[in-house]
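Would you mind keeping the following structure in view while I ask a few things?
Missing here is one protein chain; the remaining ones are kept as they sit in the complex.
First chain written, first letter: the chains are A, B and C, and each begins at residue 1.
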Amino acid sequence: MSVYASPEEYGLADLLCCAASHEVLDNEIVFAGTGLPMVAIMLAQQTHAPNLKLIFEAGTLDGRPPEIPTSVGDARCEMGASRSSGLYDAFSIAQRGYVDLGFLGGAEVDRYGNVNTTCIGDYLNPELRLTGSGGNPDINSFASRTVFIMVHEKRRFVENVSYITSPGWRVKKWPGGEFVHRRELYGAAYRGGPSAIISTLGVFRFDEQDGHMYLDTCHPGATPDAIKTQCQFDLDISRVKGETPPPTTDELRLVHELLDPDEIFIPKTKKS
Amino acid sequence: MSVYASPEEYGLADLLCCAASHEVLDNEIVFAGTGLPMVAIMLAQQTHAPNLKLIFEAGTLDGRPPEIPTSVGDARCEMGASRSSGLYDAFSIAQRGYVDLGFLGGAEVDRYGNVNTTCIGDYLNPELRLTGSGGNPDINSFASRTVFIMVHEKRRFVENVSYITSPGWRVKKWPGGEFVHRRELYGAAYRGGPSAIISTLGVFRFDEQDGHMYLDTCHPGATPDAIKTQCQFDLDISRVKGETPPPTTDELRLVHELLDPDEIFIPKTKKS
Amino acid sequence: MSNSKRITLQQAAEIIKDGSSLTFSGFTIWRRPMAIVYELIRQSRRGLHLIEVQGGSETEFLVGAGCVDIWESCWVGHELYGKYGANLSRKVAEKKIVVEDYSHAEMLFRFAAAASGAPYAITQTSLGTDIHNPEYDMLGRAGLRDGTRIAKHKYQFTEDPFYGAGSLVLVPAAKVDIAVLCVQQVGEEGTVRVNGQYYSDPEIARAADITIVMAEEIVPEEYLRRNADQNTIATFEVDHILECPFGAHPTGMFGKYDVDGAFLKEFYTNTRTQEGYDAFAKEWIHGLDHISYLEKLGWPRMLELRANTAMNYSPREKKGGN
Partner (left out) sequence: MSNSKRITLQQAAEIIKDGSSLTFSGFTIWRRPMAIVYELIRQSRRGLHLIEVQGGSETEFLVGAGCVDIWESCWVGHELYGKYGANLSRKVAEKKIVVEDYSHAEMLFRFAAAASGAPYAITQTSLGTDIHNPEYDMLGRAGLRDGTRIAKHKYQFTEDPFYGAGSLVLVPAAKVDIAVLCVQQVGEEGTVRVNGQYYSDPEIARAADITIVMAEEIVPEEYLRRNADQNTIATFEVDHILECPFGAHPTGMFGKYDVDGAFLKEFYTNTRTQEGYDAFAKEWIHGLDHISYLEKLGWPRMLELRANTAMNYSPREKKGGN
């Protein structure tokens, strides 16, 4: 029987990690990025999705690392894996359509789920050059569903992202750059799109038909109206289901005792 | 000091094998097909080209088989090789331009060095379906030079081959099918073409400019005029250099004692 | 694991339906899934569409038995034990089979494209040959190019817009229903370790919609996972597994047994006619199962073929098949 933790027993990172973990279904093939997503997926593997299969972008197929890797290139990825290969295999498998779910991050997002990890400001005269796309657009292009984990600030939930690094539900059709539904561009590669944004305030989903983001659940302490004010675009709050479930005590124990005891990605904010 | 064997000491297969071996230069990367070509290349490796590097189509890179493989898929290919991989690697390496020389066979050849291994007669109503292209056109397309070893009969040295399986110096430009110089079609992949046909009667080469075959040397016992009558097309015999050098006693010893002692590909026709 | 991937030899053949498109592991006369090929023949499978990087003995057995309607590939034969495919040749003459010819590299790149989810591959091989003769598009002539599983075109030509590399040929991805592999080891969850040359096994396993792996041995998954960088194919690319020792006979298996050259030579020599094929099949396929087939082959023959562990092939097998 799962028992929800009380508010003083968990921190925001715990909440995000567990919410992300709940996005995984059993038997799915999941493309795991570095950091909190990796912990979330390994948590799902330890709880409700024991048969999920992990792919690490750098080349690990069906990985079962005995301890959390510090990045997808880490030597820890390979131990216990079905196959250790390279990026050609990882991306070929993704493009071939094997991947059910990808976990990603972003600096900015718009109402269609277009995500930016490239630069802030005009690309030709940027205020700040960020880390770049990495595999963000690739995993997102090819997976059936992608989940983004993001810090929620009004400057990040924007009307127009500075640069569309990773494709949402409505994307730019080149050379003109007009927005069209993702389905129109992707052809045989169309398998879905961003299925959830898990921010530090709530969980957001998308209407597949019109491609618009809506608020699904609010994290404890946040209200739909308060969240709406933290978006530059007009957030749809008409479909809110309620509150994001808090972590269970079992989940917290797994995260802090088994998966990330060294607090590499998830701090033990509440000392018990 | 190399001593030529006397006529009673060698057979036709020995002559072809040694003539083929002489086509290899040291340090070359050679794509080796099954059979007599494999013996010829391994003979070159044992004599004047110790640093040649063998590639077997099935995936062996820089192979040094301790005994002659029965085919390029053979378990014997892998032993002592630099790398054992697969066809994707072998053909990628070829297309990338690593291959200096390929050795091939054929059922029919025309004056341009176009070779047929696919069918005899009209392709749509064939008299005889042959084994098919295999890697013949691929190795020939990508290598700087290719050498063909063939039985010489008038029905094989033809005006028009039944089917161009492997490209010569003048090839068909589709969709029209008119003959153009290979250079016109191959663009960046143009690195050369068939450099020699070693038949059971003589050695033939090509004028790179006009793409026509000419007789280079006659095997012992054959004359230019006699060879000309064994071609359906008008063979250029104006450039004959003389007689094909016979095997040396050292070469014969290597072939029959070291490389093919079981007479898998080269019979010991002359018992000594 | 609760979701076992294990099936029987008979079930493996039953997964392959009449009309399926099909491809195989191995190379010409090495690591072909012959035990499943025999079972398909016993089950009288019909209308198969073989799409092979290159054919070999498995092709000749299936074609001779009348299982195959379409053969899309580049080569068939038994290497030095039979220099061409006599059964295919007979069926071609009788117009009982549609043959679509590509080059070897084209077939390989077609599978590599499919394996990486690309609709086609670009290459510069075989330009100017009759492989690209528009008159010789046999699937087109047969009216089968509907653009679903069989591409709308046999090939297309284009020019390189980036570096001026010249003419390119585009060849469609090889879309195939089922890949049947025959390998040395598979783990309980489907991890495959191939020893020696892996030919085009990784590409065909990933390209096919369903992948069946028949192995000399099913080993504990954990054993293979100890050295993940020595494995060839990952679990999730494999749908079904079965153990079938000597399942590649009469073709060879690196590290396990050599090609049975005498067997192939006998097949080649005796199956030039349909009557010859039928007699051969009656003796060696029908009425037998895998164990009775091995018993019929007998211990001395199989011990001769057995590979030496240090060499990965048999030092005792008289090559040339005499």
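Note that a contact is a pair of C-beta atoms (placed from the backbone, for glycine too) under 8 Å apart; a residue touches a chain by one contact, two chains touch by 3 or more.
Quick caveat: nothing in here was measured; it's all calculated off a predicted structure.
**Student:** Can you tell me which of B:S6, B:S82, B:N125 or B:T229 touches the chain that was removed from the display?
**Tutor:** Touching the chain that is not displayed is residue B:S82.
**Student:** Which of these, C:L9, C:M34, C:I70 or C:A173, touches the one chain of the complex that we don't see?
**Tutor:** Only one of C:L9, C:M34, C:I70 or C:A173 touches the chain omitted from view, namely C:A173.
**Student:** Check each of A:E57, A:D110 or A:E251 against the chain that is not shown and name the one that touches it.
**Tutor:** Of the candidates A:E57, A:D110 or A:E251, A:E57 is in touch with the missing chain.
**Student:** If the hidden chain were put back, which residues of chain B would touch it?
**Tutor:** Residues of chain B in touch with the missing chain: 27, 29, 51, 53, 60-62, 64, 78-85, 88, 91-98, 142, 188-189.
**Student:** Would you write out the residues of chain C that touch the absent chain, in ascending order?
**Tutor:** Answer for chain C: residues 117-120, 122-124, 147-148, 151-153, 156, 160-165, 168, 170, 172-173, 175, 194-198, 229-230 touch the chain left out.
**Student:** For chain A, which positions touch the chain that isn't shown here?
**Tutor:** Counting over the whole complex, chain A touches the hidden chain at residues 34-35, 56-60, 70-79, 84-88, 91, 94-95, 114, 118-119, 123-124, 126-138, 141-142, 163-167, 171-175, 177, 180, 182, 185-190, 262-265.
Methods note: only the chains that are shown with their structure count from here on.
**Student:** Would you mind naming the chains that touch chain B and likewise touch chain C?
**Tutor:** Common contact partners of chain B and chain C, which must touch each of the two, are absent.
**Student:** Please identify the chain with the largest separation between its CA centroid and the CA centroid of chain A.
**Tutor:** That would be chain B.
**Student:** Quick one: report the Å distance separating chain B from chain C, using the average Cα coordinate of each chain.
**Tutor:** 27
**Student:** Using mean CA coordinates as chain centres, what's the chain A-chain B distance in Å?
**Tutor:** About 57 Å separates the centre of chain A from that of chain B.
**Student:** So the centre of each chain is just the mean of its C-alpha atoms; given that, what is the distance between chain A and chain C in Å?
**Tutor:** Measuring from centre to centre gives 41 Å for this pair.
**Student:** Can you list the residues of chain C that touch 2 or more other chains?
**Tutor:** None at all.
**Student:** By the touch rule stated above, which residues of chain B touch at least two different other chains?
**Tutor:** Residue numbers touching two or more other chains: none in chain B.
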